[in-house]
Structure formats: structure tokens, C-alpha cells
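Here the complex is missing a single protein chain, while all its other protein chains stay put.
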Amino acid sequence: MNDSTDQAPALECRDIVRTFGKFKAVDHVSFSVPEGSFFSILGPSGCGKTTILRMAAGFLEPDSGDIYIKGKSMLGVGPNKRPVNMVFQHLALFPMMNVADNIGYGLRRRGVAKAEIAVRVKAVLERIGLADSGAKRISQLSGGQKQRIAIARCLVLEPDVLLLDEPLGALDLKLREHMKVELKKLQNDFGTTFVYITHDQSEALVMSDQVAVMNKGVFEQVGSAQELYYHPDTAFVAGFVGDSNRWRGRIDAADASSVKLTTADGLSFAATPPKAGGLGAGGEVDIFVRPESVQIARAEADVQAMDNRLQGRVESVLFNGANSRVLVREPRSGGEIDVALPQTGAFHELRKGEDIWLGWGKDQAKCFAAGEAG
Amino acid sequence: MIPSIHQNPLLRGIYIAYVALFFIYLAAPLLVVAAFAFNDSLFPSLPWNGFTLDWFFNPTEPRLGLFHETPILKSIGISLLVAFWVTVLAVTVGTSSAFLFEREDFPFKNVLYLLMLMPLVVPGIILGISILVLSSNVANFVEELTGYDIEPLRPGLTLVILGQFSFIATISTLVISARLKKFDITLEEAALNLGATRWSAVWTITIPYLAPAMVGAGIVAFLMSFENFNTTLMLSGSDAPLTITMFDRLKEGSTPVLNAVSLLLMLASSVLALISIMMQRERKE
Partner (left out) sequence: MKKRLGFYLLLAPLLLWLFGLIIVPHIDMFFLSLQEKLGPGDYQTSLANYAAFFNEPLYWNTFARTAIMSILATMITLLIAFPVSYYIAKLAQGRIRAVLFTLCLLPFWVSELVRTFGWMILLRETGVLSHLLQWTGLAGQPVEMLYNDATIMVGLVYTSMLFMVVPLVTTLDSLDNAHVEAGYDLGGNGWSVLREIVIPHAMPGIVSGSIVVFMLCLGNYLTPILLGGKSSLWFTEQIYDQFITRFNWEQGSAFGFLLLILSSAIVWTGLRLTGQNLSSTMGDGGER
């Protein structure tokens, strides 16, 4: 790759592999992150996302494959020579230095003049809204302030890519919600390319332009949050992103647009096959149905038009404002079905023990060859 | 047994009295040593003949005060010199060994670690004689071979410094390792990530982090060296450090000038102890 033009992606990984002993942490992964975008890698712990990040930062070398930053190969380039910076999981703010010295650290390593450092540190502190915190000790900062300082410490160096290693993990729930918005805003303001890894789907979905879902060392799917949620490519993505009800069954009949199947308990369903197709009669499949895709009705007539219908008894009502759910017990299989209550409040008087009808269309049920799902 | 459980008040009273007695036991010898530094008598014993500062400042025999006792002043100087070099060596080697044990992986690491702990379970006097035996053998061998006598290998300050260093280095290694163990390695990675080289990352991040432990280990090394007796006894030559000089005086029976020296030592130790305690407190914050 010699054309290191402005068109080159900020970060590009080509067919990288990294093993630890016999364990394949990253298995032939390729992706590219366009300049100025917010890219997340989402996956359960141990899926290899941290390994990718550490290879990008230069703390690990890939066994094979290559990593390009702005079109330049980074193989053999030490972590201190790469135009990327990292926000560490536990932030790694230097406790023996004050805020300003932490932010100025990288500039001092570059040999920037003292006066210049002071100016740039002051400027970045102003941009993150902590203008008068320069002299504070790290231990005097709140959790959210520490986050912002850790990010500022990197951004002051104007890196080509900012790597973030689950930096919100240590925060409490409320602050985490707040910081999600804040991070997205910072990324917009500075226009820096962010590569963010997390196991928390809501962090990835809320902030990212593109999300890669990773499992067992490979990327299952790369796409926008909406694509992942509404059009998962694999069973793992369907299971890992968002909540789903799932059933396993055997295919009775399949064509390009629909699949009919029967579960071991004798329940019959109609579902939509994956884009890739490849499902034939007799094959074992999993189907995924989102709680909000299921309609509730008091009478069977109300769900008559739907492809899939079930009768069940209300097991419990989990009221949580707009996110309220009902758990419905299906008598034949004994399984529980998770159903979102309509936000209109139509079923607010639903009580435990009531018999109700559930229904959903076949296009709301995603079907994949049976395998391991997230 | 614990505050939340009621205890018989009589038993509790006895218990508290016992603890109080214990602290009297701890304090008594030091208090009498200090007190008799000011007794106007030729011997550090009763009766109390009144208060005097002669044992510090009087310039003439038989009441030669500490600040005019050349042999004692000289041996204090020697002890300071020895303690200085032991401290420098012990902190340097302690730091490098701490890095070795905490950061590197190599064959026989566990064996070396156990060997490093050995000086703690070898009586000091044996450390002394074994070093004495080896150095004399080497010196004799070289002398026979070349006719040249290597002075530092004969009993004297070099051997005293090496002998004290041989076990004090273990303690400084343990103290510095304990702190290095708590060091968050991502801090160093963050420094590399922000453009530091390996050396400058260690120098600007890790060493400042270790500094309190290094100073603490240094204080402990200095005191242990200054107070060491067993190892020093076997290795010292004509220039005896303070503990050896004081020991010889004590055996003969001496004037309260020894109390004056002791009081001075106590004051100096307390200052060092205070510094070290304050550093520990700062570390906890």
C-alpha cells in the first residue's frame, strides 16, 4: 500500500491472526475504519477484541496479517512511535502527577517547548470543560472527570486514531449513561477516529457509526446499529444484540422467503430464513423473536391474521415504565416467553394468571441454522 | 473478646493493666538510658547526684563529654560512612532485583528467589564468618601467587560494608518488590502509548511511583547498618564502627558518656522513624 492519500482509512486491519499458545484469540480478521468515524467492536469477554486493540496500539504484534494506519503499515513500529493513542480500561492516569502534567506527558515526550505545552494543555482542558482543574491531583477527580482527562491526555496529541478499551466499565450505571452521550459529543467535536471496544451492547449501539460483533476470534457481522438489530446475519448476532425469545426446531419445509418448523414440544412456527439461505427440510434451526415484535391479545381473533399464534398464561408482570415486560408461560412446552407491553398502556391492568394470546409475523422471526448463539 | 461482646469488667481491667505493664517493660530500658545521660556521677547508676550536661560538653578527663571524645566521634563517622555505602548499594541492588523478580521470567527464578531470602534465616554472625573466610582465602591465594596483599579483602570497612549489604539487600528487595507488585502495568503502557521510550517510561512513571518505597528501604537500610553488631563484629578491622566501640566500652564498664551517645542515637532514630512513618502515611492516601 503506497498510496498514503487522504482517502486511506484511518485504521485498516488485513487478515490479522494472533494466537496465544493453542488459543486462537484473533482468527483472520479484516476491517477498515473510515476517517472521523466512531467504530465499535462488540463481543463477550474473551472474544479477542482486546487483542485487536492491543495490536493496533502496538503492545502485541500479529502473527500474520498487517495493520495500516492512514495507509502506513505499523508492523514493527513500537507503541511509542505509532500515531494512535489509547484510553485504558482503568484509565491509567499517572497518580503521582497532577492533571496538567498528565495531559502534558505525551507532549513532553515529543520535546515540545514548555510554554507551548502549557498553552495546549490549557486549550484542551477548556474544550473538555475542566478549565480550572489543571493543578488538581488525580485522586481529587470524580469518575466522570477522570474519563475526560484520560481522553484529553490522548487527544492533545492529535492522534490519527483513538483506541478506547471499555473505559466506561468502572462507572456506575447513571454516570455511564451520561458518559455515552458525552463521548459521542467529544468525538464529534474533535473529529477524531474512535475505535471503541466493549461487551456492553448499549454502549456500542448508542455511540457508534459502525459496530463489529465479534465472537471467538472472528467478526460475525459489521454494520450500523440498526442493521445489527433488525437484520442480524448470524445466530450469534441475533442472540447477542438485543433481547430475543428463542426456540429450536426441525425444518418441515423451506423456500427462499419462509421456513416452517416444529419444535421438540410440537409447537409449529413460520420464520424468515437468513439472506445466505442454505436451509433445507430436516435441518435443525434456531429462531429468534424480539419481545417488542410479539403482539398481545385477549382474544384469539385479534391475532388471527398472524403467521404465529400461541396461547399462554401471564406468569409475572415486570413493570418498568416504557420498558415494561410480561413473562408468559406457554403450557405445551412449559417455556417462558418475554413480551414487551405496548407503550400505550393498553394492557396495564394485566394480572398474573390471566390467559392471553400472543402473535407475530414470520418476518419478525429470524431463523438460523442451529449452533451456538450469544 | 471484641468490643461488641461484653466482658467481665474485672477481667477487662486485668487485661488493660497487663497491656500497660507491657508498655512499661518496653519503655523502661530506654528511659533509664536517657535519664542517666544527665546524672552528675562517674557511673551510669544510682544514686542521682543532680543534673549535668557534662557528659555532652565537658572537655576534660575524667568527665570527658561526648563532643570531645575523639574515639567515639570518629567511630560515629565510620558508622555513617558504612551506612551510607550500604544504603546506596542495598537500594540500587534492591531496585534492580525487584524489577528482575517482578517483571522478568527466566529459568530458576524460584530458586534464585529462595536464595535471595536465605540471608534472613542465616544468623548474622555466620554471614560474617563465611565472608571473612572466603575473603581471607582469596587474599592469601593472591598474595602467594603475586606477592600483592589486597587490603580490602582483610577485615576492615570494605568487608563490613559487604557483610551488612549481604542481608540488608534482601530487605530492601522485599520492600521495593512489594510496592512494584502493586504498580499498575498499564501506567507504563499508557506512557509508551503517549510516546515515551521504554527507558523514559520507567524513569518518568515507574521510578517516581517506587520512590516512597526506595526512600523507605533506604531509611531501613541505613538504620540496620548503623545498628548492626553481629556481622560487623566478625568483619571489622582497626577502624571500628560505633556499635563495636560502644560494645568494648560497655564490657569494661564506662562513664555516662555512653548514655549520651545512646540518647543521641535514640533522637536520630526517632527522626528517621518519623520520616518513614510519615512517608508511609502519604503512600496510603
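Chains: A and B, in written order; residue numbering restarts at 1 for each.
Operating definition for what follows: a residue touches a chain if its C-beta (ideal position, glycine included) is under 8 Å from a C-beta of that chain, and two chains touch if they have at least 3 such contacts.
From a predicted model like this one, the values you see are computed outputs, not experimental measurements.
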{"item": "Partner chains on view for the chain not depicted", "value": "B"}
{"item": "Given B:Leu66, B:Ala169, B:Ile205 or B:Ala221, the one touching the chain that is not displayed", "value": "B:Ala169"}
{"item": "Selected from B:Ser130, B:Thr186 or B:Ser200 as touching the chain missing from the view", "value": "B:Ser130"}
{"item": "Missing-partner contacts on subunit B, residue numbers", "value": "1-5, 7, 15, 18-19, 22-23, 25-33, 36, 43-47, 92-93, 96-97, 99-100, 104, 106, 110, 112-127, 129-134, 136-137, 162-163, 165-166, 169, 171, 173-175, 177-178, 198, 223, 226-227, 229-230, 233-234, 243, 246-247, 250-251, 258-259, 262, 265-266, 269-270, 272-273, 277"}
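One rule holds for everything that comes next: only the chains that are shown with their structure count from here on.
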{"item": "For the subunit A and subunit B complex, residues of the former touching the latter", "value": "57-59, 78-81, 84-86, 88-90, 92-96, 105-106, 109-110, 139, 153-154, 157"}
{"item": "Partner subunit A, residues of subunit B touching it in the complex", "value": "184, 186-187, 189-198, 200-201, 204-205, 208-209, 285"}
